[in-house]
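Omission of a single protein chain aside, the complex is shown with its protein chains in their original locations.
Order of writing sets the labels: A, B and C. Residues in every chain begin at 1.
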Amino acid sequence: MRWPAFRQLTGSDRHGLGAAAKSRRTRELTPRTATADSVIKSVCPYCAVGCGQNVYVQDGRVTQIKGDPDSPVSRGRLCPKGSASLQLTTGDARQYQVLYRRPGGRSWEHLDLDTAMDMIADRVIASRREGWQWEHQGKRTRRTMGFASLGGATLDNEENYLMKKLFTALGAIQIENQARI
Amino acid sequence: MSTAADVTAAGLDPAALAGYEGHPPRMGFFTDTSVCIGCKACEVACKEWNSVPEDGLQLTGMSYDNSVSLNASTWRHVAFIEQIGHGPPDATADGAHSVDGAVDAAQPDAPRWLMASDVCKHCTEAACLDVCPTGALIRTEFGTVVVQDDICNGCGYCVPACPFGVIGRRESDGGAHKCTLCYDRLGDGLTPACAKACPTESIQFGPVDELRERAQQRVSELHENGTDSARLYLQDPGDGIGGGGAFFLLLDEPEVYGLPPDPVVTTRDLPRMWRHVATAAGGLAATAVAACLGWRGSQR
Amino acid sequence: MAEAHPVGFQWVMEAKARGATLIHVDPRFSRTSAMADLHVPIRAGSDIAFLGGLVRYVLENERYFREYVLNYTNAPVILTEEFADTEDLNGVFSGLDRERRAYDFKTWRYQGEEGWADGADGIGPEELLQVRQAARGEVHGSGGAAAHPVPDTDPTLQHPRCVFQVLKRHFARYTPEMVAQVTGVPEHVFRQVAELITQNSGPDKTTAFVYSVGWTQHTVGVQYIRTAAILQSLLGNMGRPGGGIMALRGHASIQGSTDIPTLFDLLPGYLPMPHVHSNDDLDTYVAAEKTDKGFKANTREYLVSLLKAWWGEAATADSDFCYDYLPRLTGSHGTYDTVLEQINGNCRGYFLFGQNPAVGSANARMQRLGMANLDWLVVRDMVLIESATFWQNGPEIETGELRTEDIRTEVFFLPAAAHTEKNGSFTNTQRMLQWHHQAVEPAGDARSDLWFTYHLGSRIQAKLAASSDEMDEPVQQLTWDYPVAGPLDEPDAEAVLTEINGRDRRGRPLSSYTQLKSDGSTTCGCWIYCGARAGGVNQTARRKPGREQSWVAPEWGWAWPANRRILYNRASADPDGRPWSDRKALVWWDADKGKWTGHDVPDFIADRPPSYRPPDDARGVDAISGIDPFVMQSDGKAWLFAPAGLVDGPLPAHYEPQESPLSNPLYAQQHNPVRQILEHPEDRFEPSGSQPGSEVFPYVTTTYRLTEHHTAGGMSRFLPYLAELQPAMFCEVSPELAAERGLEHMGWATIVTARAAIEARVMVTRRMTPLSLDGRRIHQIGLPWHWGPNGYTTGDAANELAHMSLDPNVHIQEVKAMTCDIRPGRRPRGPELRDLVRQYQQRAGITGQTGTEL
Partner (left out) sequence: MSGRSPRDEEFSDMARYGPGEPRDSAEQVVASKVRPDSYYGRAVIKEPVWSSPEIPGYLFLGGLAGASSVLAACAQATGNRELARAAKTGATVAIGLSLAALVKDLGRPVRFLNMLRVFKVTSPMNIGSWLVSGYTPTAAVAAASALTGRMPRVGAAASGAAAVLGAGVATYTAALVTDTAVPAWHEGHREMPYLFAGSAASAAGGLGMLAVGQPAAAQAVRFAVLGSAAELTAKSLLLQRLGDVGQPYRSGLAGKLMETAEVLTAAGLTGAVLGGRNRAAAAVSGAALVTASALTRFGIFFAGRTSARDPAYTVAPQQQRLQEAAATGAG
């Protein structure tokens, strides 16, 4: 008989406070990390302490982000922001579509990524040319003041490297990031 | 009605009383608020793990506490109490604490900003568990108290029964909810989410009796180095709820943190309540009989 | 630190548990103060007076660590007679060109160097000024300003012109009484701090300093840190475990973004971007930038390897290794200069990579005005931040100054991948690189910035492939062929890291920057990161659990340079190479093995005995003596006196912030004379000190962060779990100020500066302490700066109030000390908002010149 009251009479949980009253779902409870396909080593994206994070993945989705107990920096602990990493990376504030606003436009329009990349490449080349300076006050500068970039402190070293390499080759010098702010 | 069959020095063994033979040691929290830095990692880690919904964007002005209290959608709540500038007037003269000067923690009446992470107490004698009519609330084999969300019909009886005002009923789904001491994680030998995240180990998780010893050491250590305001709360199995599965080291009176100074589980008075109910029922019957005896109307 | 770096703060709690004393100096009683043994409320903007007072205290009471100071600092060095101190010139140093608002370093040198060329000779003052403005100070991020390797010294420290005596005279007037008058810290508290610090320093005890932007974001920010460096050097705390000065950086890889700098003035590895006046070709560049002594001497090897990595075969000896392909600087091109370039129409395009200047940069209004004048703007972010939507709901739309349809900026918003959706390394605040692995593929159009930059570069390269214009050669010949993989053609981050790490002639990864050659046989994207893939293994991905390692934990991740965890750790041993004390042993000389050893990778030449003294003609690394722990400095010593490298003074002096209620009690010179000021009608400054009109903005205000939010809020305001913890913008005021201005707890207040007015809820709290300065009551207002019009919780941005008066060395804005007015009630809406600001400007008599005087 599955009826808990019956289990009370026959079992040791006379008052129905525990064993007898437990439902099947409760008995079969397991933490969602137990069924994760893999645990990926990562680092918290927020501040520069660099707390270790374990990212649990199941069916191609991140199901949990916890502190990494192995880390000598953080010993498995996280702050409120680090603990909110799952909501940061899977919350519904995130955008997944390219948005485009035409000059003077009142609202966003959609654009496929490929077209956007091409339009951006053209604009970089155009602005680069417009702002190109072989010289400045008689001295060779070989640079463009046509476009600028801001950002890098939340990015990986590899991303910063490609950005600096590309923009410097394009002659852009107005390249900055949060370290300045 | 909880029989005191096996009251050991460590107090009642709740899991045994709930019918678990050969159960694992009772697990719980010791929250040492003297090292709490009020970062609220516990609040977020708890909500993240248990998918507890956000419950309100309301600036309260209660120092940095905008979560207000434990409830159905806040299972960890960090309290903030500013005690600055309360020193006796003469204290301002010699600068032990001067309103416009520096403040030295060792001085008496030095300004303090108390921070404490509150949680369900998982009481040894749990009122919510006792009064729950459907058996949704149960004692687990770890001695913790958990709401079975698939059973609870939202009768709300546990809400006014809790002497700490922990459990609440959630408007959105009509069910009662509270800290489960991460019962799903416990089953797999994992540490609850809040204890795992806590940067300064203010929240310590472990077997309750081990934690009780650790708490005793910690409070005497604090007394030795002059923090004599430190005291333990709900650590004693002899208190009104048989000791808490989650207990605390506080730096001021419990009521300053919004905690009851001497909570007693209502179930202790239940036997007397049933006796009075029975008497009253009998009285009611007697009254009816008295009202009806010697009624002449039938001779007509 | 408990506020913005709580998990790092566990180590402070560990130290407290072992008996350490925690002192927290902060205008506001924060969560850190709650744990501190002593909280010292200080007037925002007066830290040099406080620290200077401590330096004086250490010198006057002879509490300095004599053997350390004598051997490891330039205290004994005798300065040139030409040098004149702020005590002689009432607040300025010798060499000030008042016309060009710049210092000439010539008079700050060591004695005997007068004739010695430091690479800046043969350049006119105007050009020299422009070189200075190119944030040359920042070049010394890893040390190496030029100075004479073997100067004259007086080991008895008595010579009137030796650095020790100059320093003593410089801070002589920073008495406890003066400190109280300038900072509001009572004398008895100052003495208590001084005693705690000096008692806890020396051979077997160390004091550590921890700071963040509370020090950097000032017009004298760099000099704040310099004062702490002087103090810590005098106390012998540098290079030792539990000592030093820890900077707590705010972003996951802000250290990484200065090492591999998306910054205008630097090439990877703190090599300066070439300047039009001093670096015409590779040889002049190397001559100007290298130092004769120390590891900076190998500048040529580092630069050639970089150029080789970028331009591959095209970079050969006869093409000067494509040095000419590098664009040149002509002055300051910082982000604030760029805003002016955008407003006056020169800068047409703008990329934003995970940064939100519309609310996150100083004078947020000018940021938006700049963006409104662009041709195109590309925003790469995870959420719709204000910088992407300013044209739709920006404050200027609300005040009617701008109409959406008039804003011609074409905006592309490209969703970014999260840290769990891409491979890569962050460099944390301890210079440690940690690899984060991709867990899942990004969804929809979300891409990593590696993907974006690589594919953008490929498209541009393709579009310019056929070009015959010389201008396009650097792009055509750029090595840009990284392997791509996965469904989204994601470039291989490991390959990029290998290029950064550097390869030898046969393409095998190098393991140390000492292997770099200047003949083009080695490539290296960033010389200080050489070793990150030593042996072809991604050292940054090492995850040996901390509990299975020593307390230094060298096998977790990789720290630059050479996995060294504590810089200058040679100083943790005495001149004979023995640890100063067993308790504080870190690195020592192992005579039997003939090499340095210890808990950390020694920051010294492995086999150089402590007894080694270089011959006079030794150059480069050979010139480092056995007692020169500061291997990056050109004289191997800790600089109490900085003969070069800083543009606003060899010694720190207290100057009032750009906007201050006080006149400078110490000198006639009110502000930092060479601070960088960006003059623009929208960037007005308030009168200061005794100037008429300064009473219109009587209150000091400072900005700071809350634990629950992250910088400009892009990664916290959009999250329900964080937004509900701090759901509204508020200001913190003392009960006394609340009573004075009629502010109600939880009511509204409007805060006004010469730039803007914002509204905030009022938090009346005794954690803000009014200060008594020389009989005056100074109130300070606290402003968290996380809010903006978008997100789950919205509010006004504190950066609206900020101005663009910058630190001259690193061009960072001064948002930690400003003056303002505060009044009850919400701010006006619509055009009346700008009227209110104009009213205030008129009442204070503000003109284009206010606050810009020297």
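Keep this in mind: a contact is a pair of C-beta atoms (placed from the backbone, for glycine too) under 8 Å apart; a residue touches a chain by one contact, two chains touch by 3 or more.
Computed from a prediction, not measured in an experiment: that's the story for all the values here.
Enquirer: Tell me which of B:A16, B:M115, B:V145 or B:I167 is the one touching the absent chain.
Expert: In the complete complex, the chain left out is touched by residue B:I167.
Enquirer: What does the interface between subunit B and the hidden chain look like in terms of residue numbers?
Expert: Residue positions of subunit B that touch the missing chain: 1-2, 60-63, 68-69, 71, 79, 81-89, 92, 99, 109, 127, 130-136, 151-157, 159-170, 173-176, 252-253, 255-263, 266-267, 269-270, 272-274, 276-285, 287-293, 295-298, 300.
Enquirer: Tell me, which residues in subunit A touch the chain that this view leaves out?
Expert: On the subunit A side, contact with the omitted chain comes from 3-5, 8, 15-17, 20-21.
The rule we apply is simple: only the chains that are shown with their structure count from here on.
Enquirer: Using the average of all C-alpha atoms in each chain as its centre, how far is it in Å between subunit A and subunit B?
Expert: The mean C-alpha positions of subunit A and subunit B differ by 36 Å.
Enquirer: Distance from the CA centroid of subunit B to that of subunit C, rounded to the nearest Å?
Expert: Distance between chain centres, rounded to whole Å: 46 Å.
Enquirer: In whole angstrom, what separates the CA-based centres of subunit A and subunit C?
Expert: Computed from C-alpha means, the inter-chain centre distance equals 25 Å.
Enquirer: What are the residue numbers in subunit C that touch two or more other chains?
Expert: 6-7, 10, 707-708, 720-722, 725, 792
Enquirer: Tell me, which residues of subunit B touch at least two other chains?
Expert: 39-41, 43-44, 48, 199, 201 - these are the residues of subunit B that touch more than one other chain.
Enquirer: Tell me, which parts of subunit C touch subunit B in their complex?
Expert: Residues of subunit C touching subunit B: 2, 6-7, 9-10, 13, 29, 31-41, 184-186, 188-189, 192, 706-708, 720-728, 730, 735-736, 745-746, 761, 763, 765-767, 769-772, 792-793.
Enquirer: Going by the contact rule at the top, pick out the subunit A residues touching subunit C in the complex.
Expert: That would be residues 38, 40-53, 55, 57, 60-62, 65, 68-75, 77-82, 84-85, 87-89, 91, 93-108, 111-113, 116-125, 127, 129-132, 134, 136-137, 139-181 of subunit A.
Enquirer: Touching subunit A in the complex: which residues of subunit B?
Expert: Those residues of subunit B that touch subunit A are 1-2, 15, 17-21, 39-41, 43-45, 48-49, 129-130, 135-136, 138-141, 146, 148, 150-151, 182-185, 187-188, 190, 193, 196-199, 201.
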